[in-house]
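Omission of a single protein chain aside, the complex is shown with its protein chains in their original locations.
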Amino acid sequence: MQLGLVGLGKMGDNMRARVKDAGHEVVGYDPRPEVSDVPDLAALVDALEAPRVVWLMVPHGEITRNSVTELAGLLSPGDVVIDGGNSRFSDDQPHADLLAENGIGYLDCGVSGGVWGRDNGYALMVGGSKDDVAKVMPIFDALRPEGPRENGFVHVGPVGAGHYAKMVHNGIEYGLMHAYAEGYELLDAEPLIEDVTGTLRAWTQGTVVRSWLLDLLVRALEEDPGLAEISDYTTDSGEGRWTVEEAIRHSVPANVISAALFARFASRQETSPALKAVSALRNQFGGHAMRDSSGASVGETSKH
Amino acid sequence: MQLGLVGLGKMGDNMRARVKDAGHEVVGYDPRPEVSDVPDLAALVDALEAPRVVWLMVPHGEITRNSVTELAGLLSPGDVVIDGGNSRFSDDQPHADLLAENGIGYLDCGVSGGVWGRDNGYALMVGGSKDDVAKVMPIFDALRPEGPRENGFVHVGPVGAGHYAKMVHNGIEYGLMHAYAEGYELLDAEPLIEDVTGTLRAWTQGTVVRSWLLDLLVRALEEDPGLAEISDYTTDSGEGRWTVEEAIRHSVPANVISAALFARFASRQETSPALKAVSALRNQFGGHAMRDSSGASVGETSKH
Amino acid sequence: MQLGLVGLGKMGDNMRARVKDAGHEVVGYDPRPEVSDVPDLAALVDALEAPRVVWLMVPHGEITRNSVTELAGLLSPGDVVIDGGNSRFSDDQPHADLLAENGIGYLDCGVSGGVWGRDNGYALMVGGSKDDVAKVMPIFDALRPEGPRENGFVHVGPVGAGHYAKMVHNGIEYGLMHAYAEGYELLDAEPLIEDVTGTLRAWTQGTVVRSWLLDLLVRALEEDPGLAEISDYTTDSGEGRWTVEEAIRHSVPANVISAALFARFASRQETSPALKAVSALRNQFGGHAMRDSSGASVGETSKH
Partner (left out) sequence: MQLGLVGLGKMGDNMRARVKDAGHEVVGYDPRPEVSDVPDLAALVDALEAPRVVWLMVPHGEITRNSVTELAGLLSPGDVVIDGGNSRFSDDQPHADLLAENGIGYLDCGVSGGVWGRDNGYALMVGGSKDDVAKVMPIFDALRPEGPRENGFVHVGPVGAGHYAKMVHNGIEYGLMHAYAEGYELLDAEPLIEDVTGTLRAWTQGTVVRSWLLDLLVRALEEDPGLAEISDYTTDSGEGRWTVEEAIRHSVPANVISAALFARFASRQETSPALKAVSALRNQFGGHAMRDSSGASVGETSKH
């Protein structure tokens, strides 16, 4: 079948290749002419026969919203738009409503797999109607990992459910990564441990903690022993924040995921105003040793 | 080769079977005569030819200590004792010293794999001298998963290093499990998600969060949809606590692992004294609605 | 001067009394006729001479919004509305814009002091223009604690700043209460401590931790030794959640405040889905003892 694919960044480009490998035709659009098959969205729509399937793989927020709005004016009743980007799930119903005014279907699809999905397949979590899902199923089957459909594809529920599931997936990912990270630091801190990388490598078979993330951590350490080449400055891309926001909305205790998120925030601070306040307080009541902003020791130590 | 194996519980029994399958002879001792090959430790030692290898698979603390002490009096110079149980790593050097007085070697070996290790193999993290490790290597090779030795076996460092590594492994395990658990609760709380189990199952291929623990969670949900049959009362078995204690000793921030540990503590409280105090405070300053210990509402709500 | 006061619940009623004590005239409106001075908002507005000052002390959200909307149609240019309730600060600018269309001023005022404010005075954090603040200052001076104005009153910034400050105040309050609560539980758990209440009482003078909240905790324990009469079920009223949401927006690590919030969430759960998942996982890999939902022990314990 035909697929219109909007957004040919690292993810979109890999997905285009995987869909093509499965024997489908892909018409891709990207604002960079050198990678785009068509000059604009109108040309993309023209290049597809109805009923059309157009998959968005663009940054969430304004760019996704603009693309949906433009497509609402270009597409025809019976066509389907899929938002495969990392949109907040609360954006989905407004997008679906906008398209529904013109009889256009909408699916939200969480896509996991990273740069490895090109070869391994992408796990897909889809929200929307059964009819719309059925229209796109050949594409989903092309993208998902081989093997039983249910081990890499799920129709989670109505519009929004796919991105909600992807959000939670990424929230879990924050927690998993930080659990390994704390463990790594504890191995690194203990002189008895002569071979940190070897210890993690030995965990990749047979243990309770074996996982793909652990394989990647071993790979990273093999490439960069002691992680000497990288900074601890760690960004975050939305889903972790949204996960904690949803935990608040649902009154779900989320200590682990929020701790992982806050650690990333802290990693990006040159100095912590909070810890400055703690340090200032300690000096006020106890004359505890403080460092001034240059790092030199000021004040005197005492009990309190 | 011959192996003396002390402790034939679920783990020890499975390990005996795996070692035998590899063609070794195992003489097992357990206080339960119906499963034991010999009546006591002295008989176990007599049944082995020097240099002997005796593997302990008994509860940590007093029982392990007593076994080591008794073996110190029974074994001969050149023999080796391996503690494969979940001892605190700080117990290892004292045990090694006790045995060394009689020229007996000592290895500590963290063993991971649970009930699945019988078939999949056990990941092994070993602390001790190279000479002692070499003596026991055929047994390690029998127990570890098939494939490259380094993907399931590691000689981590000197005495204590194996149990330290296993402790960190289990600390990580606490964090990983809780990350999945928070995600599960967030899926469960959201009405958009019509198929929680299916969502988790779809993550088992292709995603960043795929892991053996995730496979097990899917399996648990397939066996008991909604986890209706089990309580949230969750015990802990030592390594999680030790991991946080070591984080404190090494000044390592361990927010994720400690949050997972504290959540287990909380799961075992019928009522929380801390939250009683919070509730009492709220009533003091604001006349906030409180429940009395029977659950009935008392006091009045107001702003503050 | 004259004050129109909308909302005569516990807080509003106390505030009316304090303002009257300072020699001002208060016209109060409340939907409950038995406590209201006037039958409706129109009558309240009629009863006041321009320029009018109308203070809202009603639940945040819909009721506040409706009151602002109605007053926008009733008041005259030069009048001022103050929202003294616990509104989310992001509601303030829309309210101010609505009123500004008719030339009416708007102030948001965080009010702290609880049921004790009647006698001790209320701390006030105000957002809005200097001109509007000046118009209301006699009322602020009546409400705030005696002594220097700056120790109980602050003009924090433009519209929204007052409620933002109050939100942070309450977020801090969550953390403070939980810090005392954890300490209380630690005293309660230790057999060496023969007199928990006496220990806390001894901290009320001279210590680093002395505070009004500590005084209240001692008072609660004196009234209800062991806190035997109250449940640990603890509600939350919005500001704690908003504080964590703002921490996320500003990328501020807020581990303490979020931990206090999440503990309240957990206190309201009869069972924790997350801990069920952890317990189920433990059983899957290790045959760990679990309790079924009736509390009986199921499965067997083993190492993993």
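Order of writing sets the labels: A, B and C. Residues in every chain begin at 1.
We adopt the following convention: a residue touches a chain if its C-beta (ideal position, glycine included) is under 8 Å from a C-beta of that chain, and two chains touch if they have at least 3 such contacts.
Bear in mind that the values here come from a model prediction, so they are computed numbers and not experimental data.
Here the missing chain is touched by one residue of C:L99, C:A260 or C:L275, and it is C:A260. From the options C:V6, C:V54 or C:L124, the residue with contact to the chain not on display is C:L124.
Residue-wise, the contact with the chain that is not shown comes from C:F153, picked out of C:Y29, C:W55, C:F153 or C:F265. Think of the hidden chain as still there; on chain A it touches residues 9-11, 57, 85-86, 111-116, 177-178, 180-182, 184-185, 188-189, 213, 216-217, 219-221, 224, 227-235, 237, 255, 259-260, 263-264, 266-267, 271-295, 298, 300, 302-304. In the full complex, chain C makes contact with the omitted chain through residues 89, 112-114, 117, 120-125, 127, 144-145, 147, 150-158, 160-161, 164-165, 168-176, 178-180, 182-183, 185-187, 189-190, 192-195, 198-199, 201-214, 243, 246-247, 250, 252-257, 259-260, 262-263. Where chain B meets the missing chain, the touching residues are 208, 241, 244-245, 247-248, 251-255, 258-259, 261-263, 265-266, 268-269, 272, 274, 285-286, 304.
Definition applied: only the chains that are shown with their structure count from here on.
Per the C-alpha superposition, chain B sits rotated 180 degrees relative to chain C, a value rounded to a multiple of 5.
Comparing each chain's Cα centroid with the centroid of every protein Cα atom identifies chain A as the most central. With each centre defined as the average position of its C-alpha atoms, the distance from chain A to chain C rounds to 36 Å. Centre-to-centre separation between chain B and chain C, using Cα means, comes to 44 Å.
For this pair, chain A with chain B, the centres built from the Cα atoms lie 31 Å apart. In chain C, 255, 259, 263, 266, 272, 274, 285-286, 304 are the positions where the chain touches two or more neighbouring chains simultaneously.
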